[in-house]
Structures are given as structure tokens and as C-alpha cells.
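Note that one protein chain of the assembly has been removed; the remaining protein chains are unaltered in position.
Order of writing sets the labels: A, B and C. Residues in every chain begin at 1.
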Amino acid sequence: MTLDTVGRAHETPDERQPYTELGMKDDEYARVREILGRRPTSSELAIYSVMWSEHCSYKSSKVHLRQFSTKAPKSDALLVGMGENAGVVDIGDGWAATFKIESHNHPSYVEPHQGAATGVGGIVRDIMSMGARPIAVMDSLRFGAADAPDTRRVLPGVVEGISSYGNCLGLPNIGGEVAFDPCYIGNPLVNALCVGLLRKDKIKLATAPGPGNKVVLFGALTGPDGIGGASVLASATFEEESQAKRPSVQVGDPFMEKLLIECCLELFEADVVVGIQDLGAAGVSCATTELAAKGTGGMDVRLDLVPLRDPTLRPEEILMSESQERMMAVVTPDDIDAFTAICNKWDIPVTVIGEVTDTGRLVMTWHGETIVDIPPGTAADEGPVYERPLHEPAGQSALNAADPAMLPRPSDLRAALLSVLGSPNIASKEWVTSQYDRYVRGNTVLAQPADAGVLRIGEIMPGATTTNRGIALATDGNGRYAKLDPYAGAQLALAEAYRNVAMTGAVPLAVTNCLNFGSPEDPEVMWQFAEATRGLADACRALGVPVTGGNVSFYNQTGSAAVHPTPVVGVLGVLDDVGTRVRSGFTEEGARVVLLGE
Amino acid sequence: MSGARVGVVTFPGTLDDQDAARAVRLAGAEAVPLWHADHDLKGVDAVFLPGGFSYGDYLRCGAISRFAPLMEELIPAARAGLPVLGTCNGFQILCEAHLLPGALTRNAGLHYVCRDQKLRFENVDTPWTSDYAPGQEVVIPVKHGEGRFVANETTITGLEANGQVVLRYVGNPNGSLNDIAGIRNEAGNVIGLMPHPEHAVEELTGAPGTDGLGFFTSIMKALVNA
Amino acid sequence: MARVIVDVMLKPEILDPQGQAIARALPRLGFAGVSAVRQGKRFEVDLEGPADDAALAEVRKMAETLLANPVIEDFTLRVAE
Partner (left out) sequence: MARVIVDVMLKPEILDPQGQAIARALPRLGFAGVSAVRQGKRFEVDLEGPADDAALAEVRKMAETLLANPVIEDFTLRVAE
């Protein structure tokens, strides 16, 4: 099989390349050629196609998400804002919290257990890459009708996946949501949140500064996970029958991730990490381009040094592999031995695969031949940005004109009440929550059935300065409200999470969000998206809490039918003294019951 | 200070070691971290094997851990009378190491279950349970997917006849034979239980109440009076 | 009263964390000479009648829809002697 080197790309400028199959548009491909001044090699095409995908580049959402910054309220608490792996918030006494929510909707439909499990794994690594100890998870779930046959397949698998992965990591699950609506049939929403704790002066960033520093890959071996699309590249030319059948499903190894957490914490403690990045959806492509782009600007990588689970993998496949439980770090030559020793202690495979340079180029070789030579920023940060057309959905005003007051009054109130209480959206979620460990590590102050989770932080990291403080977290969302009015719906989601946090006695400080929508190429969906982001940004300003990060999930639809626009909002708050937390529920006989608000 | 030193073992994948150490401290003893890969019990007076997913619970819970270098020290020490308490994964490891009879298998309901569990003490004649009374009912969390205690009939009959059943579920969460939640060896120094007393030692966190603290105050007294 | 054995294994390209953890542990436990371990499931399906073609077709369908997850697993099927 011919290796598509940079030299070969020069010699065969007109070779047809399978960019369409990789989801790239004509003009996007033309731009890559323009940036490089030649056609990309197949490895470069692999990198640009994943980095410029909607998932990694936010090309359709970027123009709207900007409001979260431009309209952001002043906040003394914000230490790291949007754009990093996760936002970081000052919670006092020298402590900081980092949190983020992310979707794993499509994989959870294909293989519910593994899809949901790897969703938890991914968000946990995001939190680790900030230099934090992950301390709790939450999950926000939406399924089709509770009695739909496919829900019977998807729901138990998703819950088991979250339960087996999160429980095995020793992260208490401190809350979440479960909702049912026919619009989610064939497209469940699985949003996972992770929160981490760190010392405020120990924040790590995804950056690779310092020429001569080593680029280290550590964690699980790289296998053919989630690279269905890459097979068109692995065959020398895409007309050739692609030889291998590659799985599109990633399987998680929570035990490896648990070791990776403990290993990373020791690495941070030993101060042997200059920069760090988790390997998420776009694997090595993403980690190398982003680290290089944010550092001194250049990096040399020997791709053939990447340790493989399957020795037949081609460079393009290695670049696109979504194998889980991997991290990349930048380490000074002096610290490499200490770094390796800590990895060995935790039985974590570790390999130096390259070096930071000041050339401004990301250069990758494969057994001595150059297969990638690009300015990393063009892949990481300078992807396409679209102003997609917007259009208010036909029937939006009719939908709003239908006044519930016009519904017939029920004649039998008792039956009406029972049917409300018996509906899956109201019924107890204990079937789900009892599969989650809410106690592990002994710092959970509130979890199920409370409306917000509360954690004591003073004892999480033994040895560090202690504090009486606690943090509170809630996630909320309501697709039906957002469908009626995406602007107000997003605001209601924020208001609910904000209230749930405030009700524990915490002061809400910051917001994360996961925006689950249909296809951005549909102007009506894009209108919903624009309205929802505008609503959320305005509400954040009104309440004085900045958005610190989040995730956009588009293309949530079966056929042409999109799910309800479903912004899910997470709010983090702080309690100065966690001992003062307020529980919900009537705890004392004879106490007065007061209704606040309208 | 008392000088009572309780070792808390960490295997790869152990989760509740920090909680266990806290509980030991709350009872006034010193918690000594023990590492699975060391052939070293650090001269502790008792050992706590905490819960978690050692080696990911792959293969069978506790199956790989029981071969750890530390276990090579712990097994003879336990046979010689060192007080050892294993909870959840720790219980599974003790069974795999044949320090306790029987085995823990997949919950009858097939799901992981985390709940505040009502339990009843049967026999409290062990260094870890002297602060409880026979017949006493407590609430302590359980959280496991493989906690159904099984053994052959002779073993079960023997456990019952010898008073080796320490703790029974009131409302069986996993299908354990005879509602068994915790047992001890014949000598009484080795105990295993599925519930997590270390998660029920403070009013602020975890389960309602502090019903689990007694395990730690018991061992503290046993060691100080020894 | 025939018995059909259904063996279910992860597809070769799918990560098998359990098998890997076992393989990694073996040298520490003093077992040498093993290059890889994979862990799968084995089902013994006892039939009320004989294992004729119709019954085997039924078990095959059962394996496809219930015993194995075709997204990540392969299965084989044979009649026990």
C-alpha cells in the first residue's frame, strides 16, 4: 500500500481525494489546498476533516456562542472562561472548581451501554485535563415515549453504561434528569456533566510551549475505535476496496480511566506536566494540533511510535482513532523520567512520540517519511465559520396561539391527578438513580432526591488546606418549553437550575450548557438555536452568572424530524459553610409552610 | 494517643479507601495507607479492605486482587489472628482469598443497587462489632452489583450453627442466601460485609445517620484494650 | 432434550478490557507464555425437543437478537454432544 507522503502530494497534485466521504464541502477542501499550497496528504486530509467537522470546529454555532462572551456579566469568580477544555471558577479559600456538560447522543443510540459509558469517560478526561481531580458526575437523559419498544433497548443500556463507568471511577453521581417525549425516539439525549476540584494556582492548560519539550502519549493503546469514516483514507486511493471493516463503536475501559485519573493527579502533584490535553473525538489529530497551536507553535511527531492495539492500523486511522482513555502531555526532558516512573506505578503505558518545536509547523513522520506538514492553527482554530440562514418555523405562532385554557376541563379531577402522577415524566426516577453510587468518597452532602447535588470540598484532597466550603450543582432543561419559545425556554432552563442551586443555600456562580438541536442546515432549527443562545446569554447577564463552557450537539434528528430544541443548563454554586445546606422536604412537624413568589 | 494503627489497603481501582481512613480517624485511631504492590503491612494492628472496583472487577470481583503482594503478607497474618474487615470489594477479596467461605455473585435483580439498607446484627462477637448488640437494627448504605452471598448447603449450615453470620439484611437487596449481609471466620478476627459502614459515620455526608461508626469504635477499643 | 451452546465473543477489532486486564495480570501471578486473553460469554440453551433444523434456526435468531449484541459481538452456535 502506498504511503501518501508530502512528497507524493507534490508529485500528484490532481489525485482525487475522498473529502466528500469524510464530510468536507468543496470549498472547505479548496481552502485546505490554499492553506497548504498543494493538495493535502491523506493524513492531512484526515486531520482537517475531523478538526473542521461540526463537532470539533463549532462552525455553525460559533457566531451565536460568541454572545456568551460578549454579553457575559462581570464575574470575579471566573478564572478560565470559554475556549478551554472546561471553565474554572474561583470558589474561595484558594480552591477552584471546573465543570462541564457534554453530549454523547448518537453513540448512545447505536450502542446504548458503551455510548453512554464513553460519554462519561470523555467528560471526566476533559476535567482532568484542567489539572483537577474529578469529584462528581451528573447525567441529563431524554428518551422516546417510556412505552416505546426502542426505549426498552436504549434506556436500560444507557443507565447501565453510566452506572458501570461512573461507579467504577469512584465518582458519586449527585443528580440529573430523566425525561420522556416521543420526539426523542431514535435520538435519545445523553448529556453527562463532570465537576472537578483543584487549587486555584495549579490550573493546567492545553498548551505545548518550550521547544525541546517532549510530547507524551499515555493511557490506553490506540485501536481501530470509531474510525468507520477513516477506512476510505486507509486504502491507498479511495476507489480501492477498503480492506478492513472498522467499528464505529468505541468501548470504554473504566478501570483504565480510574488508573489514569490517579496517575494524572500524581503527575500534577509532582509538577512534571507543562501542558496536557485529553484525547477526545478527534484523538491524536485534535490533541497535537490544539497543543501545538496554543504553545510555541510547532511540533514534530513520529506517528509510527504511537503504541497500537492493532498493528495493522494505517497513519490516517491512527490520526482519526477515537480510542478512549488516552491523554497527551508536554513534559520537559528533565522530567521525563519522573513522569514515566509515575505512569509505571499505575501500570499506564507511556510513550514519547514527539517534541515541541518553534517552526510554526506540525510535522509528522511515518517510518522516516513526512506525511503531515501543516500550520497547526489552521486545523485547530481557523476552521470554517458559517452564518447559517435562520427562519422561524412554519406554525410557530399557531403553536403559541393554542391556549391551554381552551382545553376541556376534566370532569374527574382524581383521575386527572392520578394520570399526571403516574406519567413517566413525574414518576419516581429511583429505578435509574439506585443504579448510581452517590456515596463514594464520602463527600456527598446532598444527592437524589434533592433538586441539586451538594459536595463538601474540605476533605476531597487530603493534605491540602482545608475549608468549610461546599459546592452545589444542578442541571435542568425542558424541550417542550423550548419548542414553544426557544428564547424563553433556554432562560427557564437556566432559571430552574439557578433556583435549585440557590435553594440549597449556595450562591450560584457559573453556568455550563449542552445545546441539543436538529440539523444546523435546516433554517428552522438554526432559528431555534439562535433564539435559545440569545435567550441564555441574556438570562446569564440578568442573573450575573457567566457561561464557562459547554457543548453543542447538532443533527439530533431521525429523518427530517428534529428533536425538540433542548438546551440543558448546568449551574454551579458555592456555600461558604457547607454545614448550613438546606434540605428539601418537610423535616419537622409543626413547621409553617410558606409559598414564595407569584 | 492510643497508638491503635489500622491499615487501609489500596488496590488499583479501590474507591473507598479515603472514606475508610476518615472513619478510622473519626474513631480515634490512626489510618495507615497500605499499597497493594508492597510486601509490607507496616506493623499495623488491624487491616481494613475497602470497597471499590479493584482491577475493574474484571473477571470476577476480587479475583485478581487476591494475588497482590500485600495479600501474600495479609493472608498468613489474618490466619494468625490479625483483625481484618473487608467491605464490599474487600469482602469479595476475602472470599476469593479463602479467608472467608462462600462467594459473592451477581445480584439476583441483575442491577447495581445503591440504597440505604436496613440491617440486623446477629452475632457481634468480633473485634469489629462489640459496640453493637445482637438483634440491633441499623441503616447503612449498600452499593454493589455483585453482592449475592452464596455457598453450598454445608457451608451455610455451618455458618449459621457456629454463629458466624454477623449481619443480615432486613429486606434483601440482592438475593443473598439466608439474607446474609456479613459473615466472620471461625476465629472471629476476619469479617466481610457488603454494606459500607464507612459511608455512615457523619451527620453531614452520605447516608442518614452514623450507624456505621460502631465498627470503627469497636476495633479501636479492641486494640487499645489488647 | 438437546443442548445448544452459543459462544459470544467481542468482535476482534473491539477493545476487550477484561481480557486485557487478565493478560496484564498473568506475568505478575507467575504465568508466562500467554500472548493474549479474550473474555466472552457462553450460553447453554436447553431445548425441550431435539436440535433439529427448525430449533437451531430459532436459537440462531435468539442469539442474534438477545444473547449477542451484533454491534460489538460475534457468536457461534453448536449442538452439545
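Everything that follows uses one rule, which is that a residue touches a chain if its C-beta (ideal position, glycine included) is under 8 Å from a C-beta of that chain, and two chains touch if they have at least 3 such contacts.
Computed from a predicted model, the values in this text were never measured in an experiment.
Considering the full assembly, B:G175 is the residue among B:G28, B:G175 or B:G209 that touches the omitted chain. For the options B:L59, B:I75, B:V139 or B:L204, the residue in contact with the chain missing from this view is B:L59. Residues of chain C that touch the chain left out of the display are 1, 7-9, 19, 22, 25-26, 29, 31, 33-49, 55, 58, 61-62, 65-67. Hidden from this view is one chain, which touches chain B at 59-60, 63-64, 67, 95-96, 101-103, 105-110, 148, 150-152, 175.
The working rule: only the chains that are shown with their structure count from here on.
Residue positions 17, 21 of chain C each touch two or more of the other chains. Across the assembly, chain A contributes residues 253-256, 347 that each touch 2 or more other chains.
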